[in-house]
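The complex appears here without one of its protein chains, the remainder shown in place.
Labels run A, B and C following the written order; every chain starts at residue 1.
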Amino acid sequence: MIVEGTHEFNVSATELWTILMDPEVLAKITPGVSKLELLGEDLYKTVSEIKIGPVKGAFKGKLEVIDKNEPSSFTIQMEQLSKIGNAHAKVEMNILSLDENRSSLEFAGKANLSGLIARTGQRVLSGVANVIIKEVFSSLEAHIIENKIA
Amino acid sequence: MIPSSFEYKRANSVSEAVEMIDADAQILSGGHSLIPALKLRLNNPGTLIDISKIDALKEISDNEKSITIGAGATHASIASSSVLEKHAPMMVQAAREIGDIQVRNVGTIGGSIAHADPAADWPAVLLASNATVVIQNKDGNREVDIDQFFKGFYETALNEGEIITAIRIPKTAANKNSVYVKFKQPASRFAIVGCAVALDKDGGNVADVRIGLTGVSESAYRASSVEKALSGNTLDDGLIESAVADVTEGNAVMSDHYASEKYRKHLAGVYVKRALRKLL
Amino acid sequence: MGHMIKVNVNGKEHSGGVEARTLLVDYLREDLGLTGTHVGCDTSSCGSCTIHIDGKAVKSCTMLAVQADGCNVTTVEGLATNGNLHPMQEGFKEEHGLQCGFCTPGMMMTAIDFLKTNPKPSEDEIRHALEGNFCRCTGYHNIVKSIQYAANKMQTSV
Partner (left out) sequence: MTKYIGKSIKRVEDKRFITGQGRYTDDIKINGMTHGYFVRSPYAHAKVKSVNIDAASKMPGVIKIFVGSDIPETIAGVPCGWQVDFKNGDTMKEPPHPLLVRNKVRHVGDGVAFVIAETRAQAKDAAENVDVDYEILDAVTCPKKATEAGAAQVHADAPGNLCFDWELGSPKDEVAAALASAAHVCELDFSNQRVVPNAIEPRSAIGHYDSAYDKYTLYTSTQNPHLIRLLMCAFVLGIPEHKVRVVGPDVGGGFGSKIFHYAEEALVTWSSKEINRPIKWTAERSESFLTDAHGRDHVSNAKMGFDADGKIVALQAYTYANLGAYLSTFAPAVPTYLHGTLMQGLYTTPKVNVDVKAAFTHTCAVDAYRGAGRPEATYLLERLLDLAALEMNVDPAELRFKNFIPPFDGVEQEGYQTQVALQYDSGNYAPVLERALEMVGYDKFREEQAAQSNGKLLGIGFSTYIEACGIAPSAVVGALGARAGLFEVAQVRVQPTGKVSVFTGSHSHGQGHETTFAQIVADKMGIPIDDVEIIHGDSDSVAFGMGTYGSRSLAVGGSAIVNSIDKVLEKGAKIAAHLLEASADDLEYAEGKWTVKGTDKSVAFGDVSLTAYVPHNYPEGMEPGLDFNAFYDPANFTYPFGAHVAIVEIDKETGEVKLKRFIAVDDVGNVINPMIVDGQIHGGLAQGIGQALHEGTVYDDTGQLINGSYMDYCMPRADDFPSFEIDRTVTPCPHNPLGVKGAGEAGTIGSTPAVVNAVIDALWKGGFKVKDVPMPMTPERVWTAMNN
């Protein structure tokens, strides 16, 4: 499953970097993840409940931030395991400065699915990818707006 | 082939069902979207609330300005409804395209639209028909315009604790002149493209048109650009050809191993054209 | 255990307890020993498990046993009466509509329901009516002929 997208935010590139490096934010924007628990440097244990259409499953797994290149890029490596199947994803995140108050986040990556969801979910996978992408950007947007106001 | 354990409660009325709902409950109507997911354990609710025995939900009634279809009406009962055949033939045509005989005998329209599969047939037809969805919750009834009902990928305007009780199809001139055409995924029988068109002509000109598409994007949608291009103009092959150019405008087009984005987009155009030509 | 249900199967009343999650097909096969109804898939696609509930063809793998409470169920075992084959059974035998026999019960149950609404079907209509039933042996050729046989027989016997 390919996941890619771009979105502009009304914060500077360095601000966006800082926001994204905050585990709470990462937890908020990673689809389904309710909690990130620090395991080591840039390595987190995740607990998530994903509900997409008829599929509802509790996933547990790991999220790791690698290849950090402040403030312009990093990669998220994720493993999510569940009874109905697993997802292993690697997504490159690129922050582009547009001007001093605006930046864009571009991500591109691939999630390898296995197990039952890989065998039975093909029909709607591109829909799932779209939902995930939208969720990431809208959660991030919401977080930014919330914190600007605060 | 064996679902995880759950509790089962049978509701004798919608009000009773509404009282039973909690966060871990799911409504069981025909079950033809839900039970397959339960069997694969893709979904493991704590409780199922069975509303399939509520006879009041199964009726199709002919009113002055609309036809009210109970949410528990099966696809088969819609397929054989003479009143719908007369006032909204696309409903009958769509019903006949769903699943197979056995599925149509049990699957319900309410269950289908609550599930909101992006490739299910009903969403396209209901969008084209300008239907109203009647919903019951603890506080009573509310009605949602179909244009506000489908919110996205498997997402609807239904809130937790709500049950669809009926769908109302207005008796409009456009609905009387309507059609549903479908290109099936041959394995699943879901739509790669399903297109419903309701169209009223004033002389040769298009007076009123609504086009619903399913299977194309992550949620069924109205092909507004096509509707706009057609409205007020003379319906002929030339107009049809030019009107469908942007049939997927504003909607992310799905893709899978059977039909790529490019092909699905092409098919969407072909099927809108085919539907319109049937109404020429 | 679980829920008490009362079901009339092939004219006989059965009552007993079932787990909420028990599928109707498993109840018929495991609890009642009616193994003529088969399971061929897990996605409600193949139709091998088709039975009649209150006279209508239904995939018994996509229904919970508790939902059948109070219903009249007919399975393939209930088709023949007093040792006389149902015309559909006769058709399948006469026209060689079966080979391994696994899909056959579901195939016949669907076809019987179909002929109720369309007693004089065309070949195309028969083929379309079988979209919820897979057969891997016959290429459907003789199944179509079997159903035509049954349709003719049922016409003349009315």
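Following the convention adopted for this analysis, a residue touches a chain if its C-beta (ideal position, glycine included) is under 8 Å from a C-beta of that chain, and two chains touch if they have at least 3 such contacts.
As the structure is a computational prediction, the values presented were derived from the model and not from experiment.
Remark: the absent chain touches shown chains A, B, C in the intact complex.
Listed by residue number, the positions of subunit A touching the unshown chain are 83, 85-86, 88, 112-116, 118-120, 122-123.
Residues 19, 21, 29, 33-43, 45-46, 48, 75-77, 79-80, 85, 89, 92-94, 96, 98-105, 108, 123-124, 126-128, 130-131, 133-144 of subunit C touch the missing chain (whole complex, contact as defined above).
Within subunit B, the residues in touch with the undisplayed chain are 1-2, 4-5, 40-41, 183, 186-188, 257-260, 263, 266-267, 270.
The rule is simple: only the chains that are shown with their structure count from here on.
A separation of 29 Å divides the Cα centre of subunit B from that of subunit C.
The geometric centre of subunit A is 48 Å away from that of subunit C, both derived from CA atoms.
Here the spacing of subunit A and subunit B, counted between their Cα centres, is 32 Å. For subunit A, the set of residues that touch two or more other chains comprises 120. The set of subunit C residues touching two or more other chains comprises 43.
Of all residues in subunit B, those touching subunit A in their complex are 33-34, 36-37, 40-45, 115-119, 152-154, 185, 188, 190, 218, 252, 254-257, 261. Per the touch definition, subunit C reaches subunit B in the complex via residues 3, 19-21, 23, 26, 39, 42-45, 47, 50, 56-59, 61-64, 66-67, 110, 113-114, 117, 129, 131-133. Within the complex formed with subunit C, the residues of subunit B that make contact are 1-8, 10, 28, 31-32, 35-36, 38-40, 48, 50, 52, 76, 80, 99-103, 105-106, 187-189.
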